[in-house]
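I am attaching a structure below and will ask some questions about it afterwards.
All protein chains but one are shown in place.
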Amino acid sequence: MEKKLKIVGFLCNWCSYAGADLAGVSRFQYPADIRVIRVPCSGRVNPLFILKCFQEGADGVLVSGCHPGDCHYQEGNYYTRRRMMMLKDLFCFFGIDKRRFHISWVSASEGKKWADVVTAVVEDVGAALRGSEKQ
Amino acid sequence: MSFGEKTVLGKDELFRILKSISEGCEIIGPVMEDGKPYFRPVEGVEDVAWDFDTTVNGIKEFFFPRRSVLYEQTNDGIRPFDPETDKKRIVLFSRPCDARALTITDRLFMGENQDRVYGALRANTVVVGLSCEKAGPHCFCLSVGGSPFGTEGMDVSITAVGDDEYVLDMVTDRGKAFFGNRGRKADSKRLQEFETLKKRAEESVERTMRIPKDLPSAFESDYWKEVSAACLKCGVCTYLCPTCHCFDIVDEGFYRVRCWDTCSFDTFSRMASGEDPRKDKYMRYRQRVYHKFSYYKENFGVYGCVGCGRCTKHCPVKTDIVEIVSSVDEKGMP
Amino acid sequence: MIGKIREAAKRMLDDGTVRLFLGYGKNGLGDTVPVFLKHKEDVEALYWDETCRYNLTRYLTDRDVICLEEGPVGVIVKGCDQKSLKVLISEKQVERDEIRIVGVVCSGMKDDNEEILSKCGTCDSWNPDETFCDIVIGQTVERKIEEDEYSDVEEVEALDPAQREKLWGKYFDRCLRCYACRNVCPLCYCKECILEQNDPEWVPPSASKENNFYFHIIRAYHLTGRCTDCGECERACPVGIPLRTINRKMIKAVKDGFDFVAGKDPEARSPLTRFRRDDREDFIT
Amino acid sequence: MNKRVLVIGGGIGGVQAGLDLAGMGIKVTLVEEKPNIGGRMAQLDKTFPTNDCSTCILSPKLLELASSPDVDIYTCASVEGIVKTEDGFVARIKKRARFVDEKKCTACGLCAQKCPVKVPDPFNKNITMSKCIRIPYAQAVPAVYMIDREHCLRLLEGKCGVCEKVCPAGAIDYEQQDEIKELSVGAVIVATGAEEFTPRIRPEYGYGIYENVVTSIEYERFLSASGPTNGHIVRPSDQKEPKRVAFIQCVGSRDVASGELGYCSSFCCMQATKDAVVTCEHGPNIRSTIFYIDIRAYGKDFDRFVDRAKTEHGVEYKRSRISGIIESPDTKNLVVRYITPDGALKDEEFDLVVLSVGLRMPDGLGGLLEGIGVKLDAYGFCRSGAFSPGDTGVDGVYVCGTVTGPMDIPETVVSASAAASLAARGLVSPDREPLGKAADRKEPDTSGSPIAVGVVVCRCGTNIASVVDVPSVVEYAASIPNVTFSEELLYACSQDSIRHIINKIREHGLNRVVVASCSPRTHEALFQKGLEQAGLNKYLLQMTNIRDQCSWVHRDTPDRATEKAKELVRMAVGKARHLTPLHERYSDVKKDCLVIGGGLAGMMAALDVADNGFVVHLIEQESFLGGNLLKIKSLLTGEDVASAVERIVKRVLEHPKIELFLNTDIAGIEGYVGNFTTKLLTGDRETSVEHGAVIVATGAREHVTESYGYRTDPYVVTGREFETILEKKNPLLKYVKRIAMIQCVDSREGERNYCSRVCCSQAVKNILRLKERYPEKTVYVLYRDMRTYGLREPYYTAARETGALFLRYDASRKPVVEKIEQGSFIIDVFDKILQETVRLPVQLLVLGVGIDPLDTNDRVAKMLKVPLTQDGFFSEAHVKLRPVDFSTEGVFVCGMAHGPKHTDESIAQALAAAARALTILTRDRIRSQAYSASVDEALCTGCGTCAEVCAYGAIEIDKEKARVNELLCKGCGTCTAACFSGAIDLSGFTNKQIVKEFEELFI
Partner (left out) sequence: MQTVFSETITRVGAMKTIDTEFKREIAACPGGEHIMRCFACGTCVLSCPVSEVTADYSPRRIIRMILLGMKEEVLGSEAIWYCMSCYRCHVRCPQDVKYPEIMRVLRKLAVEQGYVTPGFITAVNEVDIAAQKIRRDMLKSILKKRDSITKEDIAEIRTLSGNGARGR
């Protein structure tokens, strides 16, 4: 049985959280390793949250927001995109496996995509952990 | 304090002795890393450098670690956390100032309520000292009661006396137990050579710090603002200083951890109300000077400084403590 | 060169255009130290040579220094310091009209064993920007600027994640958390650094290898799009951690990602406060 | 003018009309025959196409209506008569006695437990027994019991009286009498709805004789977790789970039995599809089959829902109207005979048969309406003209919902809002005194007292409890520090549960509440209102989603789902500990309305808002008004469009309150609800207007097809072009003898997998107009599904009667058109009935090409920050219950911008959008949400990074400190993540609250 992973998901309330709800409504099944934190906008996700998650022992972190252009607050996810790009680059530079940190855009009508993203992230994080254990 | 009789050993034989003593011990010695000398745990005696300038970090951290866990939250309540302190260790070639610094930190950690971690580490560690042939540019150990050939804080003091011969001076019983009957007794010629080398070493200490007798009266002077203006309030001087022993206790997850702290940080003396008795930079720098050269002297009769010069050498803005303290009489008195 | 600097400082202090002058001097041991002059008589303490490495703009945001004297402050800046000053002005930490900028033509600084610093080889501003400084001292130097291939960054990027972790683990094991790198940096002017907050606590203050990892990640992230690679942090670090490599990694990332170089224009802000609708998305899952 | 409106009927139509009127500050009296409001929708298990649980999306609206100070609800009441007076009407209302005092009854249920008399339960369609004293269903609104006077021993024979003895609240009152009330009102809205056909209209289906034949509404009760079988599907005969369930469509609909030409009831195809999907979800070994004539999936995302039913859930669709059912006596199974695609007869045995019954008009209503001069049509429905939906011909009396004809829930909600805007005429005006300010309740200061968290874990019927071990989550919650109370509830969202939570808050002195149930997006407001009523600041609530994001999606790993639920609760408590009371902020409302688009919908919306006295800025890109409508001659129902358009355009041009901007584009829209500023561009002249609401009516355009050589051949035209040919008596008609109409061209396939709703009716209209003038011409119609739903079906029948021949084709075997020469084609189409390819020589091809969204939708959507659907139309807030709203407050949509629709539906939506806009414009102050950024001055360095990233310009830097304008701040938090020193934080989602939330995962 797959080892239970601890993955923290920061979901923007207007799109990704609604998409996750829609995945529920459409009964798209996906692994139960993710724990969702609802934030008003993906722009609210402070890189310090992600650092603290990894520091406290999270196996993986997913930040999911509206597709650029759809943001309920007009520009939040544009900044998220740049911040996360830099942060992911930084993580890789220091040797944190990039498969443990994911960013995705899931809109309110993409229930299936949400289920697929979570499944992919769980697989990636599992592979990353197995990979590092092998070393 | 030493037993007076000294013995002489050849380098190879000394090496063999050290090898045998440190069998099964964790060895800590000076090594070069990226071009700078550090005291590090090493695999074997062979990795240790025999000739090196003042090391960056000294041996303080092997007795008063940067981070040590004191208590642990377990299922049945909070338990003291015992780091494996019973492991036998040997410190090779500690300079006299670092060893003497131990006697100063002992006074804090080994008093009536002995510190569990520090006490255990001190008990299990043999300190093998190496005298300084030539003082570094920043050294001023003489001005504070130290000496390049000092033996305080050591179990045994080794001094190189030329053509690969070393004079051993057993300081403590433990030192005597390890090195007592080794090597031939030092004849008068060697002793003579030893004294001349000692005199030459002491002369090589160029810097002298004139410590004012009455520092307290300079407390209110603006002098301290001037001299501390360039200070960056970082922790380099205190963390590298062998006698600085301030620490903070924080909770990290399940562990209560003791970690180094420095009086130059903003949060060091900030109280819960947000009030801070030493709010400004100059107050904090002044406190560092007075603690070592005024209060410590009054309380314990010795200066809280061993004159290793690390604080001036490694300060990012080269704040020179010798010059600052020495010119208090001239510029700082009311 | 020293004479001109002293004369300029004297004039400024004398006619009151500045109340305080930040320059380079010598201490008892002959090391170069920052000096803070209040009276025209003290100008003799000013020196200038290849060891004047400090970035004096750091003190423009140090409350303990600024409050020494009311009124405008004069400061000597080399080409690299000037970039930091531009960033400080763009982030409203320094009012342009409250400082007098004395640009000094630099011919490359040297380290303790007389070698030119690696940052000076590729530096493009040995000659301070006349339009920005109030006065520029020294003849403009014509030189061929070496192309910066960020070889140090590429070297690390060539390693696989495990090797990188091991490399930085070695350095961060040494880190004392003395915060010299933070306190020497002109761009770290926060009143209370995020590292010192404990409600919530972002990084535990104790100096374990893991905690140090996160400290350096936060610092590198907070400098992204702002750091001008003045190199002071690496110089100030007592245990020799290659901090410039970390900062240059982010300078390269910002250059590649958003075609932005910090410290060029006092109006421009960090790219993390800007966006384009067609920013790169190749890292999105 | 009397400011009260009478709404007759408490179904979703009446409720929505009541809500909109109350939203405009108008007093409402709602009269409902049954003991509860909610009507038939309350009996549904789920709603299509989103499969939302019906009660979950309905109860918030019922509660909002019940708790609105401006609405009086009379249940168990009926309107005896209505008399017209000069300033309105006087209605005689008979309120039947409930024998229970509404004020005292707390719906504790003790009386029902003790009541000895068992009575068939009408709410569950008499499948199960209920008690003589009962409440219709658990989440009934109002939650008050009622004694069934026909069966009560005490009332009939003076015996028993147990309920009075046990009632703790002393609410039972046997002496209660029926009362008659006279009520004078300004206007009347009739929303009495319709009733289902009894299947006895088709005895051959064996309803009432064979036990395992049930109607669709009975089956809904079986599926519903609060139904007689708690959501388990069982066969009435032996209570065993059926293996195969059959759904039979068009029972009573499209059938002469329901009236001269028969009509379609609009929603049964989709309801059957939804029920079939839910049935398949109950387990792998239960299959469903649907027998149908045409699948009428004409609404938004309906076709995709049917496709998903086929591919993902394995529902079988068999095209064959069932002639009769035979029960095999021993097994009580039902044998259904059907025709296979190749014409063979096959029998299939089913364990359970569901008859999809349609709607018909109840008999009694005629009398009441005729009394006020309202005429009904042949089927008994009260039809209004296409250009005046909701109108009854009698001033002040309006109709909405299924009383005007069979329709689905979204159309009912739209027609209800439209009726509300008509009824509001003259009762609202910009300078009406403002709505009563909600009295700021004195909230106890909870900062000092120790943290006491109450945890409520909802079972949501079986939705959560069937996967998550709710009791163990409750027990686990009790073990979390600071949790002083934890309990499970069957339906946390029901009114009695809310009241229960309020009592527990007071009883245990809770100062934080964690609700583990469904999505906060839909139910946070509901629980927050509960906290308010308990005297607690409503922001001390923290919800966590253990249904949509746990039980529903981790069905196959119940143990991990339970563990996840526990951790989610612990995380919620982690954040809850640090919640602080917050208060909303008020901002003033600008009274103007902006309408984008001068087509039919835009004009009607603008006129309706303007007629109610509010200034409208009508923006039209073109240099003329009318949009798509200019290209249409007449409607299916015969009304002439040209004259109607002329009349409407004239009214718009002359209306004093409408400021018209032709040839105008929108440069930008700033601001938020109640406070928008829009920059307009006319040529190079820029003007800006201020307004409080926005109505998007940008319309759509005809799809341009490449198929069948349309672009190059003059003899291949679209349906609309053919209408113009007919109107202009194009000479081409002389030559053309035989015409072929091909439907679903480029529709319902590939990327454009949606039905454009209007092409079938357009074809039928063209046939009828053609045959009026040229009866001898031959018309073949090649179709996939004839979707002339609702009262359009009779026109389809009439079209067949003109001799037009309708041939069905499959998407997999499209008709092949061979062009012989100019104006002469041969079409080969495989006729399933003859099982042969039929060759049709025709001279003209008329293509049913459907409707595409405008390319400019994207730009407008970005400016208004509103989403688009997968197909590019505007995406409304909720497909069923908020069809004209956007999730962004203050912005509404109507017309074809929302999706393809008929002219009368566009107009109804336009009036609905106007009504919704009026609920904002009639207010003086708008309450904006409480979350706002705030700056810790001790930490702020004045660097201005936060101001750089604020999209709303809500932050300025003065005196080296950042300052937040709380009215502009929308609470997105982008600034908090940009600040280096953590000096700026967001209330409700502070750094500490978020950290404490995820930190719980690692303790």
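Per-chain residue numbering starts at 1, and chain names A, B, C and D are given in the order in which the chains are listed.
Keep in mind that, in the parts below, contacts are C-beta pairs under 8 Å (C-beta built on N, C-alpha and C of every residue); 3 or more make two chains touch, one makes a residue touch a chain.
These numbers come from a predicted model, not from an experiment.
Shown chains touched by the missing chain in the whole complex: D. Here the missing chain is touched by one residue of D:R4, D:K131, D:R221 or D:R254, and it is D:R254. Note on the undisplayed chain: of the listed residues D:I293, D:L376 or D:L681, the one touching it is D:I293. The residue touching the chain not shown here, chosen from D:E86, D:E150 or D:E836, is D:E836.
From the set D:E150, D:E776, D:D855 or D:D958, the residue in touch with the chain omitted from the display is D:E776, counting the whole complex. Touch with the chain that is not drawn comes from one residue among D:G262, D:P520 or D:G671, which is D:G262. Residues of chain D that touch the chain left out of the display are 204, 250, 254-257, 262, 293, 320-324, 337-339, 343-345, 737-738, 776, 778, 786, 796-797, 800-803, 805-806, 808, 831, 833-834, 836-841.
Everything that follows uses one rule, which is that only the chains that are shown with their structure count from here on.
If you average the Cα atoms of chain B and of chain C, the two centres end up 33 Å apart. Remark: chain C and chain D have CA centroids separated by 61 Å (rounded to whole angstrom). Counting partner chains per residue, chain A has residues 47-48, 52, 56, 69, 75, 79, 83 touching two or more of them.
Touching two or more other chains at once are residues 949, 978, 982, 991, 995, 999, 1002 of chain D. Those residues of chain A lying in contact with chain C across their complex are 47-48, 51-52, 54-55, 62, 68-69, 75, 78-79, 81-98, 102-105, 117, 120-121, 132, 135.
Chain C meets chain B in the complex at residues 27-29, 31-36, 54, 58-59, 62, 64-65, 68, 174, 176-180, 182-184, 192, 196, 198, 204-208, 232, 235-236, 238-240.
For chain B in complex with chain C, the residues that touch the partner chain are 33-36, 38, 56-57, 66-67, 137-138, 225-226, 228-230, 232-236, 238-240, 248, 250, 252, 257, 259-260, 262, 265-267, 280-282, 312, 314, 316-320, 322-323.
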